[in-house]
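Of the protein chains in this complex, all but one are displayed in their positions.
Right, subunit A next:
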Amino acid sequence: MKQNPEERAYPLFHSPFDPCPPKHYKTYVVPVNQYVVFQPAGLPQFSPAEALKHGTLWPSLYSPYTSRKFKGE
């Protein structure tokens, strides 16, 4: 599966005494809005139909998300 570019991961400590099979890392998302301090004017836009589907007019503010279940997490 394609890696979500917004996804970050940190390693999970695993003790030899942990009861469950280890999950080696934990993921979290840093959405694109965190890097846009103040939205500049004149950014490229989706077509109206694409904008409706994506929930935003601007591709650079679109944040994808994939179910953890689908990724087996």
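Here is the rule we use: contacts are C-beta pairs under 8 Å (C-beta built on N, C-alpha and C of every residue); 3 or more make two chains touch, one makes a residue touch a chain; residues count from 1.
The criterion applied here is as follows: contacts and distances are computed from a predicted model.
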Inquiry  = As a check of understanding, state which of "Spore coat protein CotJC", "Cytochrome P450", "Xanthine dehydrogenase" or "Probable sugar-binding periplasmic protein" is the UniProt name of the chain not shown.
reply    = "Spore coat protein CotJC"
Message = Residue by residue, what part of subunit A touches the chain that was omitted?
response = 12, 14-15, 17-23, 68-69, 72-73
